[in-house]
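The complex is shown incomplete by one protein chain, all other protein chains being positioned as in the whole.
Chains here go by letter, A and B, matching the order in which they are written, and residues are numbered from 1 within each.
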Amino acid sequence: MTLLQLEGLGKRFGEVWALRDLNFTLEEGEIVGLVGPNGAGKTTLFNLISGRIRANTGRIIFAGQDITELEPHEVCHLGIGRTFQSSRPFPRLTAVRNVLVGRVFGRGFRFWPRPDDLETAQELLDVVGLLHKAKTPAGSLTPSEHRRLDLARALATRPRLLLLDEVAAGFSPVAVKHAVGLVRRVQERGVTLFIIDHFLNLSLRVSDRLLALDQGEKVAEGPPPEVMRNREVIRAYLGLRQEDEDH
Amino acid sequence: MWITALVSGIALGSFYSLIAMGFALIFGVTHAFNLAHGELVVLAGYVAYWVWKGWGLSLVLTFPVAVAALFCLCLILQRLFSLLREPLELNSIVMSFGLAILLQNGMLFAFSGDYRLIRAPVLTEGVHVNGLSLTYGQITLVVLSLVAIGLLHLLMHQTYLGKALRATIQDREGAALAGINVRVMGLVAFGIGALCIGLAGPLYGSIHYLYPTAGLQATLLAVTITIFAGVGRIRGLIVGGWLLGLVESAAVILLGSSWRELVSAVILIALLVFRPRGILGREEG
Partner (left out) sequence: MERAAPPKLDLRGPDRAIPVLLLLGLVLLPFLAGSSGYVLQVFTHALLLATLALAWNILGASGSVSLGHAAFFGVGAYGSGLLSLKPGLSPWFTIPVGGLFAAVLAVVMGLFCRRLRGAYFALATLAFVEIPRVVTDNWEGLTRGSLGLVGLPGLPALTLGPWRVEIGSSAGASYYLVLSYAVVVVFLVALLWESNLGLALQAAREEETAAKAVGIHVDRYRFLSLLLSACLTGISGAIYVHLTRYTVPGLVYSLHFSAVPMIFAMCGGRFTILGPALAALVLYPVDQFLFHPLLPAGHEFLYGLLLILVVLFMPGGFWGALRRSP
C-alpha cells in the first residue's frame, strides 16, 4: 500500500524556494534513497514531513491521513520517526535512557514506566550494537555511536516510516557494510525507510528506488542504476547546469 | 498638562536611550546580556556623588571620573563574560543577575539605603516659553543623548571601526572569517558602553535620587528599548527611548505613578512574546 504521498509540496525561505512542486509516493516496505547535491532540499523535505517546518504549498499524506499541518510530536505518534544529520542524543541521559525516552513517548504518554519498556530499550541498543554502553552518558559516546543511538531511539518509537538523515556519512567501507546490515535488520522489523544519502555510499546498495533532487526539484526517480545513469542527475552532482553546456 | 507630559516624556525618554545605548552595543557585539547594566549606571552615579561630596568636584567634573571608573570595571566585566560557556545568552543573564545582586549589596554597604542626590541647582532652573517650562536638566538630557546617538551613529557608519563593529553585530562568525578580531570588538563595545554608562550615571544622580536598588528598573528599560529598536540599530534607540518615555508619562497622568512599573513590564513582555527581533528591525531570513 502507499504509505507516504507528497502532492505539490513546496517550501520557500524568503525569496528562495528550497523545494518546489514535489510529487512522490512511497510504498510500504520499500527502502527509498533521497539523493542530490548540497542545497537540493533533502533535509528540507525531511523537516517538512516530520513537521519541523510548515509547507507553503502542497500536502503530505501518510497512511491516508493529511499530516501537512501537524506538530513534530504528533507526526511521531502517527508512526513517522527520524534521525538528524548532526545527531542529537540527550547528553546527560545514559544510552539506555535515551532509547527509553523514544519507547515511552513514541506513541503517546504514560505516567509510570512499564517493566518491558526497559527491556525493549535494551534490545534496541543490542540491535545497533551499543548494549555494552547502556549505562554510559550519551554525551561521552563517539559521533558514530551517537548516530547509532539516534537510530535506536527513533526505532523505539515504533515507526512505520523511518526518515534516516545521513546515517552513513563519512563512514569507512567497513562501517558502511555494517550500516547496510543494520538497515536490512530495520527493514526486517517491518519499517519502511526513506534515507538521505548525500555521498551515495549507502543508498546505492540498499535502496529499492531512488529519488533525486536538485535545487528543490525532482530530477529523477526509479531504480538506482537507472537514476545514476540519468544525465540530469550526473550534471547536478558535478555542479553543471543546462546553461553551462550550451556555451 | 499634556504639553508638560510631552516634554517630560521626551526628556525622560532621552535619558532612557542613553542608558540603552551602552546595553545595546554590548549585547549586539558580544551577545552577552548584562542584567547588571542598570546597577552599573547607579554605581557610576554613586561614584560621581562620592567625588562631588567628598572632593567637592563640580558636577561637570564628575563625568570624567565616573567614565574612568566604569572603564576599568567594564574591562574586568568583559573578561568575566568571555569566560562563559554556551548557551551564552542564558548564562550571561544568570551570571549578571548574580553581579547585580553583588553590586546592589555592595552599594548598600558603601552608601546605605538613604536616597542620595547630587545637588546642581542650575539643572532645576529653566526657561519659560509660552507657558511651557523646561528645566536646564531636561534640555541637557535631550541634547546630550542626541549628541551621543549622533556620535555613535557617525562612528558606526563612517569609520572603519564602526564598520567592523556592525559586521560583528550582524554575523560574528562571518566577521571573524573576514579577519575581524571579534574579541577586540567586544572590548571596544564594552569600552563605548562604559562611556555611555559613565555619562548616564552622574546625570541619574543629579536628576533622580540614587538608591541601591534603582538599577534593575533601569536595566529592564534598557532591554525593552534594545529589543524594540532591533539588535544593532542605533537610531531606533532614540525612537524607542522617546516612545517609552512618552508612554510612561502618559501612564503616570492616566493611572498614577505607581502603575509605571507595571506598564513598562507589560511592554517588555509584549515585545518579548511578539517581536523578539525588534519592531523597527527587519525580520532575519
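The rule is short, and it goes like this: contacts are C-beta pairs under 8 Å (C-beta built on N, C-alpha and C of every residue); 3 or more make two chains touch, one makes a residue touch a chain.
Note that this is a predicted model, so its numbers are computed, not measured.
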Left-out chain, listing which of the shown chains it touches: A, B
Sole contact to the chain not displayed, among B:L199, B:L220 or B:V252: B:L220
Among A:I61, A:L93, A:V180 or A:L200, residue touching the chain not depicted: A:L93
Touching residue (missing chain; options A:L4, A:A18 or A:C76): A:C76
Missing-chain contacts mapped onto chain A: 50, 52, 71-73, 76-77, 81-82, 84, 88-94, 97, 100-102, 104-113, 135-137, 139-140, 150, 153-154, 156-157
Chain B residues touching the omitted chain (full complex): 33, 35, 80, 83-85, 87, 89-95, 97-110, 112-113, 213, 216, 220, 223, 256, 258-259, 261-262, 264-266, 268-269, 272-273, 276
